[in-house]
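A single protein chain has been omitted from the complex, and every remaining protein chain is retained in its original position.
Labels A and B are assigned to the chains in the order they are written; within every chain, residues are numbered from 1.
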Amino acid sequence: MKPDRNTLLLNIVLLAGVVVLSGMSLVWGETRIMVWQALGDILAGRHGAGAIIVEQLRLPRALLAIMVGGTLGLSGAVLQGYLRNPLADPGILGVSGGAALGAVSVFYTGLMQVSVMALPLGGLAGALCAVVVLMGLVGRGGTLVLLLAGAALSSFAAALTALVLNLVPSPYASFEIMHWLMGSLTDRTFTHVWICLPGVVCGMLLMLSAGRALDALTLGEDVAESLGFRLHGVCGMQTRIVLGAALSVGSCVAVSGAIGFVGLVVPHLLRPLTGYQPSRLLVPSALGGSLLLLGADMVVRVVSAGTELQLGVLTALVGAPVFFIRVIMLKRTGS
Amino acid sequence: MTLLRANGVSLRRGGRAVVSGASLTLGKGRVVGLIGPNGAGKSTFMRMLAGLQAPDCGQIDLLGRNIGQIPPGLRARQLAFMPQDGEKPPPMSVRSLVALGRMPHGQMNAQAARHPAVTHALAATGLQNLCARPASHLSGGERARMNLARALATDTPVILADEPIAALDPAHALSMMHLFRQQAGQGKGVVIVLHDLVLATRFCDDLVLMDRGSVIRHGSPMQVLDDDIMRTVYGVTVRRVGDAIVPWALCR
């Protein structure tokens, strides 16, 4: 059948893009280094300047771009499918904001000294609270209620984040609000990769497992349930999606800050290429998210001289126009 | 043989009895029409019959087994439910949406879309020429037919349809009722919520009349619909046209 082959082709193209951009982001940075020599050094276990730059600075950064972008793209696609609303995005709905609040509460208060895993757990707790509040507020409320609830939740979480940053002892904390609200991958370490990984893997698997149910949901909740899917309850789809999104977004935001619009833009661009079928959109959205973030991070590294541009600024520059287009479409159709 | 049996089913919501003590029996090869004025509790009763809503008391058996104890996957292969037309469908192709009906059988995407039951359902609902079109571009009537095709594609012994012909013009309404009849002719059981009493008397074997949450009468159309009932339940007087009754004027 054609759509299946198209999706496969799309996945292969996106994957190839991710591989190429990852390679480029290892080679291309602020300083010119001999990459082949650096790779040789890494393999031989020598700590030359090039080896350190590639292994300790550029590699974790590229891996995090793949993980964070994939998570945001996938959770955008899943939330849009589940809420049957193309404007659903972890950033717009305040899930990322909640995660940032949770992570900030752990990072600056010294709870992280207890265990590094406290950081993603803080992000998870914040994201989970945000999703639960959101689902409770919205119910079957429709697009307007969803967006209002998301806006309220985001600004509330941002205010609390600013408050926490003002109250904590570090004199630098209050200047770091931009990192948490806009996101950045600068100077991340392999520790960040490791603490982010379990949540990302588990969360993504949970969300991918909901693919078939998302298809069934296109015709409404009653049809989905009559087709044999459990939506509510402990093992229901809702729990899986909420937990999956909270796990992965929480872990990612804990290390990268809240990078917006990836979950909005990527599914929006890829949806026509997947026949508008939610389950087909999931893997391409994850790959597309990785691709977008890798690309954005490369631009950030090249453009910024001295003071580094926040990654979220770039994704917002790309994403906000899509948001505008969506709003205009919403006005036209009136739904 | 009884396919679906509800016995004394009740449901309270917000201190109000939405359905109280409703019963219904659906046999093989039968079409049962569920009728009654707006707000009588028909849709809620249908959702309970479909196993989507557990009743507070009373029992519903699907193929002789309590519907609450049937795993959802198995239930989906025994009963197809067509809810009242609500949301706008996504721009997926008509064929891929109809193919969703194969999910209970574990068939997905290409495998499902190629399945003979899907092709058959598309043909039966007259959608074969529209099967590549985005569902968001369909008219109300085409959408109703697509929803029916999706239910038919699952190929279940029991079909429940909540107001399937509400959005249809007379020709399409008639052809859809023929389709239900045809399904019953193949040994299936069909329950339809209807407002068109002319079609109800013509196409249903049995009618179940609900008012304010209770089943107040059931039996053959002739037994259920008499002038008295029409006046007290619907508040209209009727005129008989052949063997069907037609609502005629509002009661004073």
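Simple rule for what comes next: a residue touches a chain if its C-beta (ideal position, glycine included) is under 8 Å from a C-beta of that chain, and two chains touch if they have at least 3 such contacts.
Criterion: contacts and distances are computed from a predicted model.
The listed options are "succinate dehydrogenase", "NADH-quinone oxidoreductase subunit H", "Electron transfer flavoprotein subunit alpha/FixB family protein" or "Ferrichrome ABC transporter substrate-binding protein", and the UniProt record of the chain not shown names that protein "Ferrichrome ABC transporter substrate-binding protein". Within the full complex, the chain left out of the display contacts the shown chains A. Considering the full assembly, A:S170 is the residue among A:Q37, A:S115 or A:S170 that touches the omitted chain.
Among A:N6, A:T189 or A:Q238, only A:T189 touches the chain that is left out of the view. Seen from chain A, the chain kept out of the figure touches residues 29-33, 47, 49-50, 52-53, 56-58, 107-108, 110, 112-113, 168-173, 175-176, 179, 187, 189-191, 305-308.
As a working rule, only the chains that are shown with their structure count from here on.
The touching residues of chain A, counted against chain B in their complex, run 1, 3-4, 84, 212, 215-216, 218-220, 222-223, 225-230, 275-280, 335.
Against chain A, the residues of chain B that register as touching in their complex are 47, 50-52, 72-77, 79-81, 83, 86-93, 96-97, 100-101, 103-104, 108-110, 113-114, 134, 147, 150, 154.
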